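My questions will all concern the structure given below.
Left out: one protein chain. Kept in place: all the others.
Entry: chain A
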Amino acid sequence: MVLRKLAFTGIKSRIKDYTVLFFGLVISSAIFYMFEALATNQDFIKANGSMVTGASFIFQFGSILLTIISLVYIFYANSFLMSMRRHDYGLFMMLGAKQRKIGQLILTETLLIGTLASLIGIVVGWLLTATLGNYLMDQMFSSKLKGFEPFFLPAAVATLALYVILFLIAGVINRFGLTKTPVLQLLKGDSEPNRPTLKKGRQLIQVVLGVALLAIGYYVMANMKLLVLMSIPVALVTIVLGTYFLFNAVFVWLVVMLKRLPWASKGLHTFTLSQLSFRIRNYTRILSIVSILFALALGAITVGIGFQRQITSMATAQSAYTLVLSDPSATVKQEVKKLDRQLTAQYDQVVTKKAVYFNADQFKNQPFESVSQESQIMNQAKAGRLQAAKYQKISVDKMQKNPQQLLLNLPNWQRSKAIRIVSGNRFSRLSGSQHKVLMLRVADLSKSQAQLKVVSEKATGQAASSLPGTFAMFTEATALFGGFEFMGFFLGIAFLAMLASCLMFKILSGAASDKRRYEMLNKIGTRPQILRRSIIQEVGVLFALPGILGVIDVLFGLQMFRGLLLSPYDQLWLPFTLFLFLYIIYYVITVMMYQRIVVPKVKIDK
């Protein structure tokens, strides 16, 4: 059939653009699959109940958010697709193709691309889950979680179903949108004027309203006690609206102001600024959405990393010793030797019915250590900085005055007894059962955790450490917060991939209609490199604006986690850098694609 043949040649001629679109869809569905593979796998969630506390709620919340973003994403990807095909469809209609036929063609094309992309996406997602998912778990828990299946059929079905349905909706919308548009408009494309007017009164109201709404949102987040759980939806709504108003009002005003500067008349700056104001009306909505998504994604990663760092800090500030072994056997000692130790001390004990006795002379030779005042967890939280804990040596005098500080470093069965520290002479004359305690501290808790596990298993015969010392605390906290971190990372990267792709396709779908403008500029003698620079600046602003607002949102949003995190603002640079790095990659890809579409190539044969 002629029409179908025409449609396929249309696709063939723009194969590169289709490849990017297809690639984006594959990544999107792969991420969705990865998420579903975890969220819908009840075996996995149940088996790791203690590990992923509250995970069920977070997974559901994340799942809903991801669905919404996928919808937005497909919508923009689709409008990019349509912007490439508009002219072709217009041509077919002019040639006399019936509207119904065109409608069928659109629907078939959209569905075909959608189904194919989600099928490949599921396979990619499966591979990603098997590699990346396992890697992340290895990094965080130093073991695989039970019930974790890279290929999970219900997740695959859910992904495919959702994508096919979303594409069906998109296809129907396209069909009606396109077949209702007059043929001439399809052929000529949109070149409606957009006069950036300054209506001072309205603009002022928008600014005031925007700032007020943002302030409410930030206030609610900072004072969670006021509305408790309701504060999240309230903050979301107020911040989204506030962002939208602020973008709407300030941006146009900013462009008009910039145009008055002498800078504006240099090179293509007038054009770049006009391009921005020309588009900003279309862009305020997506920029607001993107800035919120940006905040959510960055927030998720920041909080996730915050929890992870907190684990070590909290554990090491608990005690100066990682493990305390009571009467270690030869095999246990063998394993202890493999540890990278910072401090090892062995003390003799005499245990009677009522008391545990230590030899003061041994504390002279191997001083007991405790967590320094500044490193106490409460003081660290007050200072707002989490650091590796510092330790101090305790003199024998002080030990004898306050022997109770040994309590937490004693085996469980000794804890109900009184602790006495006596002179060497007295100690040797005591009668009671003789024991030894080996106290050790490793240089790096997370690096040594595998070997610590071996030691503690050999000493107790149990998998989970019940031994005194920071290691037990570390394992418990890892179980508690590791789930949070895993989710934070996962959600963060998924959100980022989706939002940056949305922005990318929104910008690229404008490229087709921009092509003519860049051709004109080329004809009147604009150097290609100046055209490229203009694109770098224009796309840069469109990426930077939601980014900046998103960062501000996160800085305020972290207030919500004051209850859960000791110091949410500690070492923010780490997640921010990681996130910006990924974001910039998207920016560079968008610029390159945009340039490829619009910058005219010099016709040089041979």
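Everything that follows uses one rule, which is that contacts are C-beta pairs under 8 Å (C-beta built on N, C-alpha and C of every residue); 3 or more make two chains touch, one makes a residue touch a chain; residues count from 1.
The criterion applied here is as follows: contacts and distances are computed from a predicted model.
Undergrad: For the chain that is missing from this picture, which UniProt protein name fits: "Cytochrome bc1 complex cytochrome b subunit", "Oxidase", "Cyclase" or "Abc transporter, atp-binding protein"?
TA: The correct option from "Cytochrome bc1 complex cytochrome b subunit", "Oxidase", "Cyclase" or "Abc transporter, atp-binding protein" is "Abc transporter, atp-binding protein", the UniProt name of the unshown chain.
Undergrad: Which residue among A:150, A:267 or A:367 touches the omitted chain?
TA: In the complete complex, the chain left out is touched by residue A:267.
Undergrad: Which residue from A:367, A:432 or A:528 sits in contact with the chain not drawn here?
TA: Checking the options A:367, A:432 or A:528, the one contacting the hidden chain is A:528.
Undergrad: By the contact criterion defined above, which parts of chain A meet the unshown chain? Give residue numbers in ascending order.
TA: On the side of chain A, residues 191-195, 262, 264-271, 274-275, 277-278, 517, 520-530, 602-606 touch the unshown chain.
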